[in-house]
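The complex is shown incomplete by one protein chain, all other protein chains being positioned as in the whole.
Right, chain A next:
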Amino acid sequence: MSQAVFDAPLPPIHPLWMRISHWLNAAAVLLLVASGWRIYDASPFLGFSIPAGLTLGGWLGGALQWHFAAMWLLVANGLFYLGMNIGTGRLARKFFPLTAAGVLRDALAALRGRLSHADPRHYNSVQRLAYLFVMLDLALIVLSGLVLWKSVQFALLRELLGGYEFARRIHFAGMAMLVAFIVVHLAMVALVPRSLLAMLGARGQEKSA
């Protein structure tokens, strides 16, 4: 991956590894959520079903196959993302410091439409909180998923998450929070399209096309 170039254009806003892992994650999450909804429909415990048209897999067996295939992608990609993020120091650099006062200040500024998005390289406090939240939420979903998949083998984890049935509710609640994040995330991308360009590999101070 030699980056040497003579005319030295500005570097991409986000490193390549981060963009790859973001889109792999998006694909894995889409497959997991859509197939997970079909699995939920096999035995809905909240008094409603997800419309079949929004689910993936066709029937329970097909949905489980998708779910068990995409989980490898999510876990492998998630470990890669975390490893690179921590290893390169990006996590510490981009997401911290994070203070309650900073979140409050940026949230109020955002509501007044005064939050600057001029530099996609910089995450404001609300973004930091949101992205850290979704990392932790995904970790919780994976851990509770492990309990559902291997409830006997992961006994300690099962007990920590309140037993099999409670882990099932955690898994569902984690999904709901993830979907809520995605809705807000996509709304923000629609409001600030250059963040999408940045994630597609757009370079530094270039005027967006």
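The rule we apply is simple: contacts are C-beta pairs under 8 Å (C-beta built on N, C-alpha and C of every residue); 3 or more make two chains touch, one makes a residue touch a chain; residues count from 1.
Convention: contacts and distances are computed from a predicted model.
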Among "Molybdopterin-dependent oxidoreductase", "Autoinducer 2 ABC transporter substrate-binding protein", "Phosphate transport system permease protein PstA" or "Cupredoxin family protein", find the name that the UniProt record gives to the complex chain excluded from display. "Molybdopterin-dependent oxidoreductase"
Touch list for chain A against the chain that is not drawn: 1-6, 12, 16, 30-31, 34, 39-40, 42-43, 45, 53-62, 64-66, 68-69, 72, 148-155, 158, 163-165, 168
